[in-house]
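One structure coming up, written as structure tokens, with questions to follow.
A selection of the complex's chains, in situ.
Naming follows writing order (A and B), and every chain is counted from residue 1.
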Amino acid sequence: MTESLIFEHSRSGRAAWAQFPSDGFDVDLPPELARQSDLGLPEVSELQAVRHFTRLSQRNFSIDTHFYPLGSCTMKYNPRACNRLAMLPEFLSRHPLAPVSASQGFLACMFDLQEILKDVTGMRGVSLTPMAGAQGEFAGVAMIRAYHDARGDTERTEILVPDAAHGTNPATASMCGYVPREIPTDDQGDVDIEALKLALGPKTAGIMLTNPSTLGVFERKISEISKLVHEAGGLLYYDGANLNAILGKVRPGDMGFDVIHMNLHKTFSTPHGGGGPGSGAVGVSERLLPFMPIPVVGQGSDGAYRWLDEDDMPQSIGRLSAFMGNAGVLLRAYVYARMLGRDGMHRVAEFAALNANYLMARLRDAGFDLAFPDRRASHEFIITLKRQNKAVGVTATDVAKRLLDHGFHAPTVYFPLLVPECLLIEPTETESREALDGFVEAMIAIAREAEDDIEQLRGAPYTMPVRRLDDVRAARQLDVRYQPDAA
Amino acid sequence: MPFIPHTETDVEQMLAAIGAPSVEALFDEIPADLRCGRLERVPEGMTEMEITRLMHERADADGRPLNFIGAGAYEHHVPAAVWEIVTRGEFYSAYTPYQAEASQGTLQVIYEFQTMMCGLTGLDVSNASLYDGATALAEALLMAVRANRKSKSRRILMPRSVSPVYRQVVDTICSTQGLELVELDYDAQAGTTPESALAEHAGTDVTAVVIPHPNFFGCFEAVDAMTDWAHANGALAVALVNPVALALTRAPGEWGERGVDICCGEGQPLGSPLSSGGPYFGFMTCTQALVRQLPGRIVGRTVDLDGKPGFALTLQAREQHIRRGKATSNICTNQGLLVTAATIHMSILGPQGLQQVARASMANTRKLVAALTALPGIEQVFTGAGFHEAVLRFDQPVRPLIDALGADGIIGGYALERVYPELEHCLLVCATETKTAADIDHFAQRLATLMRSATAA
């Protein structure tokens, strides 16, 4: 059933009367500024709004309702306590510019979180202010730039990026004024060391890596890479997208990275929220400490917490948000970290790896081709439908859409770009073995269907609110806002 | 084992299926010398009961003071329904709607959000949000540089009446891309950007002009003149607005002869609680002509195989996961949950509600100014109508007053002298619709007492 647009429920003169003061207020607006046109907002009752959005919510898959093995996104359980406690009235009503004397409770949480993140990453300093992974990346590369600049080392113009990297990596390098330069991957999924050596030189500002890589495997030559890059005068940037895979097992700082961003909405289980908010805290090694984005929370000798800002950190790359980033997300991450505790941190990677390797083994045994059959899975792995695509024409999209009918969210498809018709599958540590087994059964059924009735498969999904959508039309006949008159 | 569902039997059988002797063996590709030991500085785990108590204690320590501060984050009433729906698992724990058929809820919400933001700002296209107002301004300027192909200078005229932290953020983000930010001073009486400040740059290559509405001091700039000046000088007009103010004032799409090209701002006043500064969301709208330069996600309406309407992410070719190094931005995440809140918030308030909130906030700030300037030693700095905020000059340093008020549970305002050295002893104050006459009285009385004793001392 189609759900009407909220604007279609609108009637002139209708309102949610309990929600605003009705009295007249005397305002002295200059007449030439006064608005004449409609605001374009719907006029509905409170019940209509509640009903509409409640019904819309039911048209989503989510972790709370479905297994959601979206590779590289770490869709694990978001503990409800994190939300509840971050939304205590005092936290919600705290103004970002409230004096430090009225903020010690909040600041204590932020300080503790910084300390925890330092330890789990092996870095010397942490700034919580970046508002998403991509902003964390920006901050990281900007710090690399600031570091070279501070040394007067201004000829470095390139950032090396493996071809398997997230698109944000080259985009970030560009944003920071660098030329991104691709480094190929070898057939085992590791960085091609010879190619790296050729690329390294006086122009090298640094390299952006995630480890395990987006190919789902651990970069085994990381120590060598680190040595080579440092010798060339470059710095190493760690994309924290895959931190969940190694939490408590190996620390980016110990691998030689100079700077790291963490996707707290992945590894620290804050909600993805249908596309955000994220949180991209950055950690740095000793040499980058002066350049961290502000503000950072410090502790005075009297035990009181305070903000460290431009006065304390004059070499900082500066501010990345109007206040201090996504504070409410950070509170959620903090609650999660405290509930996990020391032992829980170690278990994250262990059970994420157990689930990924188990699911990989089962799918391999069921006849699916692994992109890297000789490697351990990290917390995720890749299967490729290249063979089946050739044989019966089935695509990764077909499988993805059909999985929805089986009650599973699809894995990431067509990423990484290197592997044809691929599915990047990340089950996360919070899923039960039965959920994984159910997924395997669905995959087997779909593989069978691909052989028996490819047309049926291509028509999927059948049980969603809509069938397969026309993306081409969406881009060509752009309809990005409701215009009743145009309809 | 918090959040781990595995039984011992599961572990054994799963390892057998993998063919690994132990869980440790799954990490055998990690060089042994890199492996870390126990994370000694991470505290022991707490149960939910224990962390609940700790967080309550910390929340209690900060209390719920009476806020008379705005400066970019505004305390507005948010209907209880908003966050009860936003935090439903289906919204809260979903990812970016890459599988459109299984994400129609989120996608339709964003489409409705885009429609509302286009309506409020009077422009054609909206994206699905950016991180916050400050980064939205930075992205808007990067977009202006891409869009204004005639201009080669990358020079941006930036009024000093734009929030100082916004200017700092723009500097952080844009400085690596060769943007030149040229400051325009404000008129010391009016608190707004004088015509003369712009006129100085006439005939030079200007890429874009930033027009804050209202500006950081709560004053209304000459938005029509500034928009027209920009266009007359080959620059794009970029509006930076408080969306609540738009409930009463003309839409940026209607400013001047042709309207602005890009509008952006902080979405927090539309349903996000203060929450120590985030998560909020930035918004951005633009004219149809600029749509392909718009950064961030965009949702479009299309049809499915049966011809039934449905929603999907569109124009993804602009984005980093397709264009990589050549993307319009490295932005990946938006602030989906806050957009959901804003969409529900705006639906519940509706046009009447948003107008009344704007009116009440304007009227309350005026009452606050009246109450405080009635005290000896306090005067209003800028003339003219203001929205939400006002600047007051004291006859004594304001920091000690703010600290003393804080001890009484009153957040008394934002001291301006650090970011505007010329505004010595000046305080930026704000009273939204959440403040009652009694609250304003209470503030004024406490302040009077404090000022008397400060003067006496």
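One rule holds in what follows: contacts are C-beta pairs under 8 Å (C-beta built on N, C-alpha and C of every residue); 3 or more make two chains touch, one makes a residue touch a chain.
Keep in mind it's a predicted model, so treat the numbers as computed, not measured.
> What copy formula describes every protein chain in this structure file?
Whole-complex stoichiometry in this structure file: A x2, B x2.
Note that in this section only the chains that are shown with their structure count from here on.
> Subunit A to subunit B: how many Å between their CA centres?
Chain centres of subunit A and subunit B, defined by C-alpha means, are spaced 20 Å apart.
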